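A single protein chain has been omitted; all remaining protein chains appear in their positions.
Think of it as A, B and C in the order they're written, each chain with its own count starting at 1.
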Amino acid sequence: MLLGLYNYWIVVLLMMIGFYIVIAHGNLIKKLVGLTIFQTSVFIFYISMGNVDSGSAPILAEGVARYSNPLPHVLILTAIVVGIATTALGLALVVRIKESYGSIEEDEIQIQDQLTEDKTSC
Amino acid sequence: MNLLLEIGSGLCLLLGCFLCLSGGIGILRFPDFFTRMHAVGVTDTLGAGMILIGLMLQNPQGLVLLKLMMILLFTLFINPTASHALAKAALRNNVQPVLDETSNQGGDKSSKP
Amino acid sequence: MLTAATIAILVVMLLAIIRCVVGPTLYDRILAFNMFGTKTVLLISILGFLMGRPEFLDIALVYALINFISVIGVLRFSDSVEFKHPLQEQASTKEDKQ
Partner (left out) sequence: MIAIAIVRTKDLLAVVMLTGIYGLLSASFFVVLDAVDVAFTEASVGAGISGLLMLAAITMTGRAEAPKRHKPLLALLVVFITGGMLIYGTLDMPYFGSFEAPVHQHVAPRYINDSMQEVGVPNIVTSVLASYRAFDTLGEVAVIFTAGIGVLSLLSLPRRRRSSELDESSEDSTEKQMHEQHMVLRIISKILIPFILLFALYVQFHGDFGPGGGFQAGVIFAAAIILYAMLFGLDKARRVFNQSLIQLIAAIGLLLYASVGVVSLFNGGNFLDYNVLADDPLAGQHLGILLIELGVGCTVAAVMIIIFFNFAGRREAQQSSPELNATEQNSPELINSTEQKGGE
């Protein structure tokens, strides 16, 4: 009976993979990829909530009795495009960070920051 | 007539599946990049074409047929072009084909797809 | 018949993924990616027929186009990357082969 929930488990698994990448990896682009995965897992979660057994795609047609829930589709549709826009923004930031620090590893950036802070303070 | 269409589409689908599968096995088992590309580039196009034709025979009417034709056309355009570009880029960046002592040059393989 | 085709395509997709993950060179990965895209086009059109809603063909069409664009894009960008880091690429391929 618990099999009815397998979809959500996949979602949780994906979400955790994305989460792990975000917190455990130092590379900023990798972090963004992790963020994308996390995002997609949320999308899948919404869509699987909107799904109905023996339902059909929510485009009205002759002889189709039951449709999936259109509301999550709308939300996710816009969210995907917004997601890519924000990802692009994040990537732009990464590029600028690379230009001014010469690195996109979190640790190295922190070290550099520390160095400059020390120098200015003393 | 209907039965004929059914059988025809079934045969096409079967052939397409076989080609795709052989391509899939090829991409996994061949030793170097160019042979892999050979396996994929040839079987992929034909397999996709076969499956699409099979689908076309299944529902020969109106807009659906038109769209399937478009997809078929695009695959026929796109697949060879993509593999051509791929081979060219790989060759330019010094991916060497693995050569036996007995075999001929790998050059003609890359030009084939 | 359609179901059989779906299963076959899923198997092929799996194989392509394996190659993409294992693939020693970058180009193997791109090849697998291209193949995967083609298979997705087929899968979606077959699924559309399975579910009896052939509207799905639009998506397959988009895939066919987008797939091409992204393969070309990857190739164009990878050229320059290869130029920049020839040593690293060799190192990583060696690593993978071991």
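Just so it is clear, a residue touches a chain if its C-beta (ideal position, glycine included) is under 8 Å from a C-beta of that chain, and two chains touch if they have at least 3 such contacts.
None of the values given here were measured: they were computed from a predicted structure.
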(message) Considering all chains of the complex, which shown ones does the missing chain contact?
(response) A, B, C
(request) Quickly run down the residues of chain B that touch the omitted chain. (result) 74, 77-78, 81, 84-85, 88
(request) Quickly run down the residues of chain C that touch the omitted chain. (result) 17, 20-21, 23, 26, 29-30, 32-33, 36-37, 40, 43-44, 47-48, 51, 53, 55-56, 58-59, 61-63, 65-70, 72-74, 76-78, 80-81, 84-85, 88, 92
(message) Which parts of chain A face the unshown chain closely enough to count as touching?
(response) 4-10, 12-17, 19-21, 23-27, 29-30, 32-34, 36-37, 40, 43-44, 47-53, 55-61, 66-74, 76-89, 91-96, 98-102, 104-105, 107-108, 115-116, 119-120, 122
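Here is the rule we go by: only the chains that are shown with their structure count from here on.
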(request) Please report how many Å separate the Cα centroid of chain A from that of chain B, as a whole number. (result) 33
(request) Averaged over CA atoms, how far is the centre of chain A from the centre of chain C? Could you give it in whole Å? (result) 21
(message) Based only on mean CA positions, could you tell me how far chain B sits from chain C in angstrom?
(response) 13
(message) Multi-chain contacts only, two chains or more: what residues does chain C have there?
(response) none
(message) If I count partner chains per residue in chain B, which residues reach a count of at least 2?
(response) none
(request) Show which residues of chain B lie in contact with chain C when the two form their complex. (result) 9-10, 13-14, 16-17, 20-21, 23-25, 27-28, 33, 36-37, 40, 44, 48, 51-52, 54-55, 58-59, 64, 67-68, 70-71, 74-75, 78-79, 81-83, 85-86, 89-90, 92-93, 95
(message) For the complex, give me every residue of chain C touching chain B.
(response) 1-2, 4-5, 8-9, 11-12, 15-16, 18-19, 25, 27-28, 30-32, 34-35, 38-39, 41-42, 45-46, 49, 54, 57-58, 60-61, 64-65, 67-68, 71-72, 75, 78-79, 82
